[in-house]
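Removed from the display is one protein chain of the complex; every other protein chain stays in position.
Showing chain A:
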Amino acid sequence: MMNPLPLVIATLRRNPVTTITFIALVAVAVGLGVAITSQERALKRGSAHAADRFDLVIAAPGSQTDAMLKAVFLRTGSVELLKPEVVARVFAEPHAEIVAPIAFGDSHDGAPIVGSVPGFVTYLSGGKLAEGRPFADHEEAVVGAASPLKIGDTFHPTHGDGHAELEGDGEEHGHDHEHGVDITVVGRMAPTGSPWDMAIVVPVELTWELHNLPTGHPQGSEQVGPPYVSDRLPGVPALVVKPDSVAAAYGLRNIYRAQDSTAFFPAEVLVELYALLGDMRQLMNVMALATQTLVIVAILVGIMVLLRLYRVQFSVLRALGAPRSFIFLTIWSYVALIVAVGAVAGLGLGMGLAGTISAAFTAQTGIALDATIGASEIWLVMAIIAIGMAVATVPAALLYRKPVIDALR
């Protein structure tokens, strides 16, 4: 049995710094590729998961992406408001199990305060709150799983989050100030993997009240949640609807794709975004592959130069009776081992990189990302190893033919 391993290891040890540099180069190139693909998948999964409970969104006509970013991901930019008549009509739909207005305008300590209804809070939390109970009064709130507030804490909401949201509140915009109410935390949602984990949810009636809008109930009423009085409803940025069946979902979507509203399934809008993201990933993949190829070529050139220094060694081996095939196998194993070790190290590196990016992204947005090693990363690493093995035949074939004695004389 031919066993070039002791010799390969000795040769690798001869120039440890060079060997480690070669391995590190392969690892970085592979790591980037792994990080890109696993991060992209995590982003898809994370955003899809975050949108899970947002079956149907109805918003004012305009960009569905904007409306989705607003309702699902709480990116508060200014959008048109849905007309009060439309809001009233949706609340009256018999096949809408939950109709949740989403109203913004206030914040506390950087966390958005979102006005909605108690039923939606429970639904978002998976049917049951993690702690406490839904709000039942204007001055009560339910916080997201990641909120630093505890049950029993009280706080003053601050008007504004940098963007003016609601009109007709009579305040000058651009100056954040505290509203003069004390809000008490009475419940906490289970983790949703979405920016809602960092949010504070209050009765939409409070948001409306704070901004001098009608509260959906008769003057002076302290009621929280539906039913609402149609002519006392203000406009809202978006409504999240849980239809009672798939058929109802499509029915409602069709009805509200109309002159004065738009309706969409966030899951569908996400798929469109992914398609866009997919094109970008394609580009990044090409770039990553180009990097990997360049690295392998550069390493190959380096190895050729290095192996020239080892020519005497290989000639001596031939003089000692080693067949050409042994020399070939030694050089091939040497190159293939560098690429293989680098590729496997790159898998770990990419994993770490993706984990770090994901964690930073989650901290920034609240969208829970879980970057994992999947089949495509394993394929990438195996492809690199295969390319390395194929490419390793080049120096092996070139060097094993060299005349033996020239290097010995």
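The rule is short, and it goes like this: a contact is a pair of C-beta atoms (placed from the backbone, for glycine too) under 8 Å apart; a residue touches a chain by one contact, two chains touch by 3 or more; residues count from 1.
By definition in this document, contacts and distances are computed from a predicted model.
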If you look up the hidden chain in UniProt, what protein name do you find among "L-lactate dehydrogenase complex protein LldG", "Thioredoxin-like [2Fe-2S] ferredoxin", "FeS assembly protein SufB" or "Putative ABC transport system ATP-binding protein"?
"Putative ABC transport system ATP-binding protein"
Taking the full complex into account, find the residue in A:A92, A:V312 or A:M382 that is in contact with the omitted chain.
A:V312
From A:M1, A:V17 or A:A275, the answer for touching the chain not displayed is A:M1
Pick out the residues on chain A that sit against the missing chain.
1-7, 9-11, 13-14, 312-313, 316-326, 404-405, 408-409
